[in-house]
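Take a look at this one; I'll ask things after.
Excluded from the complex is one protein chain; the other protein chains are retained at their positions.
The block that comes next holds chain A.
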Amino acid sequence: MDTSQLLKGVLDLAVLAVLREEDGYGYDVLRRLRKAGLAEVGDASVYGTLRRLYRAGLLTSYVVPSEEGPHRKYYSLNAPGRERLAEAATTWRVFAAAMNDLVEAA
């Protein structure tokens, strides 16, 4: 089964989840997702998702200069972002449980 198709629906949740504990810049977020096991996640998709969540008012951003290379724009969850994360997590758990039941029964 094509994981990238599955990812499309849950990338918002995944990005919000990796930002829950700690703020991160774009490449950072990508690395955490891959480290968590989402190896197929596309970098452009992650950066696009970050921008969409930011424009939806779920993230705030701030810039940190870096000695080597370009400066880094960190994203952090704000209150609406945490709310959205909680909602999405609930939806996901219900969905995943239903899917698990289906798959176990098969």
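Going forward, a contact is a pair of C-beta atoms (placed from the backbone, for glycine too) under 8 Å apart; a residue touches a chain by one contact, two chains touch by 3 or more; residues count from 1.
Here, contacts and distances are computed from a predicted model.
**Student:** Match the chain absent from this complex view to the correct UniProt protein name in "Imidazole glycerol phosphate synthase subunit HisH", "Osmoprotectant transport system permease protein", "Septum formation-related domain-containing protein" or "Proline-rich protein".
**Tutor:** "Proline-rich protein"
**Student:** Touching the left-out chain: which of A:Asp2, A:Glu21, A:Glu68 or A:Glu104?
**Tutor:** A:Glu68
**Student:** On chain A, what residues meet the omitted chain?
**Tutor:** Spelled out for chain A, the touching residues are 11, 25-27, 30, 42-52, 54-55, 61, 63, 66, 68-73.
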